[in-house]
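Below, a portion of the complex is reproduced, with chain positions unchanged.
Just so it is clear, A, B, C and D label the chains in written order, and each chain counts residues from 1 on its own.
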Amino acid sequence: MKMISRYTKKIGLPPGTVVHTGDQKIKAAKVSMMHYSGASCEEQALDAETDFTSLATLKGVTWINIDGLHDVSLIQRVGTAFDLHPLILEDVTNIGQRPKFEEYGDRLFVILPMISFDDHKMAIDVEQISLVFGKGFVLSFQERSGDVLDCVRERIRHGAGRLRKEGSDYLAYGLIDAIVDNYYLVLERMGDKIELLGDELIGDPNETTLYRIHDLKREMIGLRRSIWPLRELVNGLIRSESLLIGKTTRMYVRDVYDHTVQIIDTLESYRDMASSMLDIYLSSVSNKMNVVMKVLTIISTLFIPLSFIAGVYGMNFRYMPELQWRWSYPIFWLVCFLILIGMLIFFRKKRWI
Amino acid sequence: MKMISRYTKKIGLPPGTVVHTGDQKIKAAKVSMMHYSGASCEEQALDAETDFTSLATLKGVTWINIDGLHDVSLIQRVGTAFDLHPLILEDVTNIGQRPKFEEYGDRLFVILPMISFDDHKMAIDVEQISLVFGKGFVLSFQERSGDVLDCVRERIRHGAGRLRKEGSDYLAYGLIDAIVDNYYLVLERMGDKIELLGDELIGDPNETTLYRIHDLKREMIGLRRSIWPLRELVNGLIRSESLLIGKTTRMYVRDVYDHTVQIIDTLESYRDMASSMLDIYLSSVSNKMNVVMKVLTIISTLFIPLSFIAGVYGMNFRYMPELQWRWSYPIFWLVCFLILIGMLIFFRKKRWI
Amino acid sequence: MKMISRYTKKIGLPPGTVVHTGDQKIKAAKVSMMHYSGASCEEQALDAETDFTSLATLKGVTWINIDGLHDVSLIQRVGTAFDLHPLILEDVTNIGQRPKFEEYGDRLFVILPMISFDDHKMAIDVEQISLVFGKGFVLSFQERSGDVLDCVRERIRHGAGRLRKEGSDYLAYGLIDAIVDNYYLVLERMGDKIELLGDELIGDPNETTLYRIHDLKREMIGLRRSIWPLRELVNGLIRSESLLIGKTTRMYVRDVYDHTVQIIDTLESYRDMASSMLDIYLSSVSNKMNVVMKVLTIISTLFIPLSFIAGVYGMNFRYMPELQWRWSYPIFWLVCFLILIGMLIFFRKKRWI
Amino acid sequence: MKMISRYTKKIGLPPGTVVHTGDQKIKAAKVSMMHYSGASCEEQALDAETDFTSLATLKGVTWINIDGLHDVSLIQRVGTAFDLHPLILEDVTNIGQRPKFEEYGDRLFVILPMISFDDHKMAIDVEQISLVFGKGFVLSFQERSGDVLDCVRERIRHGAGRLRKEGSDYLAYGLIDAIVDNYYLVLERMGDKIELLGDELIGDPNETTLYRIHDLKREMIGLRRSIWPLRELVNGLIRSESLLIGKTTRMYVRDVYDHTVQIIDTLESYRDMASSMLDIYLSSVSNKMNVVMKVLTIISTLFIPLSFIAGVYGMNFRYMPELQWRWSYPIFWLVCFLILIGMLIFFRKKRWI
């Protein structure tokens, strides 16, 4: 719901207006740069006053990462320096976008959710990240500091893998790959939850179980909605006719495609399991209720005929021969006992008890 | 249902007959014009007797907006002046159309619902709007005065954004964009309703909750039916081979496409939530009922064996030794108490109470 | 079911055999002709012995309408005169066909249901109509007299609309359009039924409501099955590469396409509503039952403890001090009253009553 | 299930191995031949030792029909004579295949189920039939004697229809058409079953009704699985680029396509009806149970307060003034009667009885 109210902030503004629709998550925007070309690699923190235009013409590959999207003027200066289309800038600052891949001439634009599991807060953490890349540069825009991209930074620093040898397209791929890889962690946690709920279902399901199954389902609907368009996005990268994406990179992107398909597959089977759980829950609740009703009704039924007999001999008719008999009372108990046994046998035979 | 009875008005008439099938919503049709070209911009209210033919040949971009569709002769005169196909005119006056985009040679025709949320009446307000555009002009036809297009008018007046620099295609895009943007507001209100219902479900659901969930579902079915074809419509605009739609505009239309996809996505998750709510409602009702039945039956069951015992000692047999014993009565109470305790422990152990 | 048994009549016959599989609905086949070309228009009733071959070569547009399909020899003579493929003739007389559009060289063949609502019988009336058209002629085959095409005849007579100016393709379009327009009437009646059922559901649903909802659903399944293939049919007409269908006609056929899509859309939402009704019915029945059970059980439960107490003081123990007390009886009533009040308060607090 | 165990017979064998996986249904394979060309037509029963190679080069059209698939060597000889691909032979003898159409160079191969309704056994009878045709010959392989193709044989004998005038492609079409036509009979029988079940549902549904609805559904799932791929099969024939299939035949095959679509449509509506029946059954069972519970509970409830009153005056308190009154007993009955009437009125007003 929150996502939608964000959009309503922008109603009436001309298209291409750069407005930050998210919450401001960090105090000041932070800009950092990595620049490498084969052997060399340098890293630098930039301040907001940097002249980005000079960076746009560097040789090698330049990766500029911007944390914090509320500083609209900074983003616009970056946009001007790297010649980005106004619609790119609008989307970058517009939180709650659907994942997508778009080509604006020789600038390729990717927007996707960075989902990670925060073990301290025990909660899923979603942040929107936008990547723009062109010849020799990658720009990444995040809502706040702290991300899942440190492994890529390490690889650049140490020259591990192919990163230093390839162009900006491979770096963009590397970032997307790192982000998608982290989805597995979230799936793992979700799988743990499903397992826990499954154990609870067999053990002692109660009313909160129902709500928790539904919460899980809602979480999965949300996740699915974020991840489903990823397939299309990655497919777009593979099929793009842009010369920016080299043959090697394309082959690696295919690998990311496999991952997204597998993640979607896994989510689908999680959904099936959750539905299955709901079914089991409902029928186990109804089973339990049935057992209760059955036992209780059996007890009631056993005593009703007995009560009737007792009632009969509580009548005050003047002429009731049994009342005077010597063995009436013991016989009464015997009859009660026999009726009880008879009914129990009957219930047993009908497999009700 | 109303929509269909509108159509039955037209059965038997030759195709291309211009008949207004809606309700007349304003007294007299109102025609207004905006004309701009780069620097200049003029605005004018026209009366029904204007010679529209002269307007059709103006330089720059002319936007003629007509409020009220019941004045069929006016619409036909506009149609003749701008050389519109009879089928366009038929569709313009035919209320309850499915959103669509159609090309009639060098006149492009778009029909879509203008959905807004009227905060005074607390109700969704649907109005059909038709846009026809060709080289240098945009015609918009609405059912009544008052619309969501004032932001576009403002932008034309003040020359904000690109509007004044681009052609009629960009103006048409701007109008569609403004209309689609307003759907977010409706979604937001719908989201509020869902949230309220969700709270009610956890708090104290009653029979009206069911009806309201179903009402919500019906509303969403209706909305979905209006919005679903929009995707196709916008896609048609993007893929149109008409030379009227410039490259820049096409890029911006892609943005509208993203919005419609997101709106549809949101509606789909709302539907999932509503279904989920229905499930929760039904199982919570059944849970509540079960609890009632359980407690009541437990009370009944507790007393049935006790009543039996009381019945036994109400019997009038002559030879019942217990009746004469000194401590029978206190023992009776003790036995009752023990049975009660025993059954409570049994119920407790079985986790029924 | 009936439809299928019709087909079994034909098993084993060579393909292209002309057999009438429907019921004979009128005594004798009736043939009528309209012939027009621009200014002139003549109308004629033909008898079965007419030489159709001469009609096939008339200038202008000839529309021959045949009511009654049991006169196989007549149909075969018409077929020979107008050079129709045997499979066309087979399909014309074979009642219960799926709507379809087929091209046999320069003869285009359309088969579709003519659905109208008979207000006298209060029932939907389905009749199969086949149209074959080629250069300069349209043949229409109906099961019986009386149809929804009188509006087209009027337009030909009075020269209203474009009909007299266009060729046989436009006439065929006009017939299809008139037939499709009549579906709206059926939808309207169906909508009325749904509204009535909806009112009944909120008012006083009973067992027949269930059957009627199911009847409605079955009717809609049937209608949907007839109408769904129409979309394909009309699409076939639009995409046909036959030179017979002129550019103007094609544009108008697009309009019919919009209508069929809208009819299908409406049927789909009717289905959704019917499903929704079923849900409401089922949960309202179960709600009502629950209320009954609840009230009844509450009454039972209230009296069970009281009966127990009464039972206790009906016991015949010799030593029961209370029996001798002066105020025992009033106190008994007081206790009963207090227990009753207590339980009512308890039930109230639990919100069961 | 049976179908699968057939396949397991073949695990580990090299592809192209000809193994009969079905049950042997007739004692000895039976081979018969029909040969015709325009005017002449001869029929012949062949024995297993015939030299098939000479038959492969006959002028005109040769149709060889083989009943019984267990004689693998016979089939292999036929295969060699007519130059069939090993995979064709493997599929011919492999019972339980999915219907399919395949091209092996200039041999076209069709495998489809021959479903007929055996009125003696009152059961559906499924047999796999394979057709292979090339220039001048058609081979048909069946599991046993007796089939639905006699109508085709008759037409060949008497020269009815086009059969004698066309080539082997038209004969193959004729066979497929005859087989597909017979599906209508099965559908008719299934329709009868549905009607019977429907009547039972309204009359007196019992537990076996449920099982029979499920049996019906299972039967339909099976049938659907056999028939669904037919559409693709026939479509394959229409779109095949093989020169073997002439233009005329292609037009006729389109007719078979229509039939398969109609059969599938019918099956789908049968499924809808069966689901609908299940819903009606379940809610009618629950309705019936509810009625039982309601009436029974009402009776119980009526008597509980009365029993309480009777219990009160069965108490043995010494000071109970009413016990001594002259009219107590009649008043007691009056009170009982009033309470009863009151409760009945109350129930009536609440519409419970």
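Here is the rule we go by: contacts are C-beta pairs under 8 Å (C-beta built on N, C-alpha and C of every residue); 3 or more make two chains touch, one makes a residue touch a chain.
Not measured: the values here are computed from a predicted model.
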Checklist outcome for this item: Full complex copy count, 4 shown, is 5
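Note that in this section only the chains that are shown with their structure count from here on.
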Item to check | Chains in simultaneous contact with subunit A and subunit C | outcome: B
Item to check | Rotation angle superposing subunit A onto its copy subunit D by C-alpha atoms, nearest 5 degrees | outcome: 145
Item to check | Of all other chains, the one whose Cα centre sits farthest from subunit B | outcome: D
Checklist entry - For subunit C and subunit D, what's the span in angstrom between their mean Cα positions? => result 26
Checklist outcome for this item: Multi-partner residues in subunit D (2 or more other chains touched) are 314
Checklist entry - Which word fits the touch map of the chains here: line, ring, star, complete or other? => result line
Checklist entry - Which chains touch, pair by pair? => result A-B, B-C, C-D
Checklist entry - Hey, which residues of subunit B end up touching subunit A in the complex? => result 150-151, 155, 160-163, 174, 177-178, 181-182, 184-185, 187-188, 191-192, 194-195, 202, 251-252, 254-255, 258, 261-262, 265-266, 269, 272-273, 276, 279-280, 283, 286-287, 290, 293-294, 297-298, 300-301, 304-305, 307-308, 311-312, 314-321, 350-352
Checklist entry - Across the complex, what residues on subunit A touch subunit B? => result 1, 3-5, 7-8, 10-17, 85, 87, 90, 97-98, 100, 102, 104, 204, 207, 210-211, 214, 217-218, 221-222, 225, 278, 282, 285-286, 289, 292-293, 295-297, 299-300, 303-304, 306-307, 310-311, 313-316, 320, 322-329, 332
